[in-house]
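Just one protein chain is left out here, and the rest sit where they should.
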Amino acid sequence: MYDLINYLWETGLNLLFSPEIFEPLVFPGLIAAFSLLIVVIWLERKIAAIIQMRYGPYYISRHTEGALQLVADLLRFLFSEVIIPKSVDKIAYVLAPIILFAFTFLPIVVIPVSKDFAAIDHEYSLLIALALMTLYSSFLLIVSWASNNKFSFIGGLREGFLSLSYEIPLIISALSAAVLFDSFNLIEIVEKQAAMGWGIFYNPLAAIVFLVVIIYSTSRYPYEIAEAESEIVIGPFTEYTGILFGLGMGISYIKLYSMSLLYAVLFLGGWEPVVWPLNLHPVLPGIILFIKAFIIVAFSVFLRAVYPRYRIDQALRIAWWKLFTLAFLSLLFSYGIKIIEVMG
Amino acid sequence: MINPYLYLLISSVLFGIGVYGILSKRNMIRMLLSAEILFNSALLALVSFTSYTKNVYGYFLVFLAVGIAAAEVGVLVSLAILLYRRRGDIDVMEVDKLKG
Partner (left out) sequence: MIEFNFLIPIEDTIFLFSAALLLISAVLVIELRSHVYAAFFLEMVGLANAVLFALQGLALIAIFQLVVYVGATVTFILFSVLMFKEAKPVKPRFKLLDLLIGAGIAGLLAVGAFSIYKVSPTAGKPSLDVTLPEKIVSEYGLALFLVFFTLLTTLIEALVLARREVSS
């Protein structure tokens, strides 16, 4: 009996710490993403409050500056009733945000945590992550259509316009990083960065374009056009209540998180440097990756406090004129660096 | 390993569905969608032949086909939008009454 329990415990532990389960469920996946969600939304409110000389979240857990506010909000979302209005298309109204949420999580599965710890170590893992990211906008369109509401429909159309314009700079700037390190495999890219130096120093242009695209595509502030609160309530999720609204609010943050992880891997050296206490187990270098991604997330969230919002035509002009040109220039820049390397 | 013929079978069934759709619908958008199904079936057949014969040129043909399909859809959809703006209707049987 004791042996059996011991055996089950051992295999269970092995199963939990195998990358195929640990990565989607625990570390860069669900649990880490949810805890980041709770911290980041609190941080966003607090930063905006400090800059505007207010208190911000304050009443729940007063001694820790209201850090538990988001936990309270989450509980409230969980237990409040899900009201499904009469005029909506019921199946799409309920299913679409849930499928959207699941699809926003998918790119995280491809992103490696360290050299020996990746759920999917594929030759083209960078491309797989990008391909899974492009599915986001179509599900958001379905969400906005199903609500049968003027505001959510306008929000969905805005997101559609934006997505048609940001996808090309996103892919080209990621490809210029791939050209620079001569590989589509994210693990190899980080290994090359450990030998050569971070990507942001080699090709700052691509890094800037990718950062702007992150802010652009997850509707953070200067480009917060699809969810503009002062114009169209909250965009595609206007009609939602309860836990479905909670999902909708979380989706753009999860997307921000997965894109920031990709940014940290491509331009900020991933999990390097691996110093002493971190090389004990292959999961531990992921902490550095997480910290780098968190800095990007915190930066994009901080922009809410300092920028006004662009109009949609201004944002589209920026995407097609400036970002598109800069992305192409960054690709040429990468090829130039490769040529110099070959010549010298 | 899956028998390569199964892919071709699926592709032909898909082609039949697309042909049925394009024959039985009169709405322009629906005909466009059926044509896209035909394209998908052709692409599947092309890919399975490429994979079966391991011919590298098939790769480039598929890339070309997908890229051209993207452009073609842009043209067709904008045609449909123009037609809709002009007539408020996208019935194909009415298109031959267009003048000017």
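Letters A and B name the chains as they come in the text, with residue numbers starting at 1 for each one.
Everything below uses one rule, namely that a residue touches a chain if its C-beta (ideal position, glycine included) is under 8 Å from a C-beta of that chain, and two chains touch if they have at least 3 such contacts.
All of these numbers come straight from a predicted model, not from anything done at the bench.
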item: Hidden-chain contact residue, picked from the options A:P57, A:P112 or A:G156; value: A:G156
item: Which of A:L4, A:I91, A:A195 or A:V275 contacts the chain that the document leaves out; value: A:I91
item: For chain A, residues in touch with the removed chain; value: 14-15, 18, 20-21, 23-25, 82, 84, 89-92, 94-95, 98-99, 101-102, 105-106, 109, 119-124, 127-128, 130-132, 134-135, 137-138, 141-142, 145, 153, 156-157, 160, 163-164, 167, 171
item: Where the unshown chain meets chain B, residue by residue; value: 1-2, 4-21, 23-27, 29-30, 32-34, 36-37, 40, 43-45, 47-48, 50-56, 59, 62-63, 66-67, 69-70, 73-74, 77, 80-81, 84, 89-91
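The working rule: only the chains that are shown with their structure count from here on.
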item: Rounded Å distance, chain A centre to chain B centre (Cα mean); value: 34
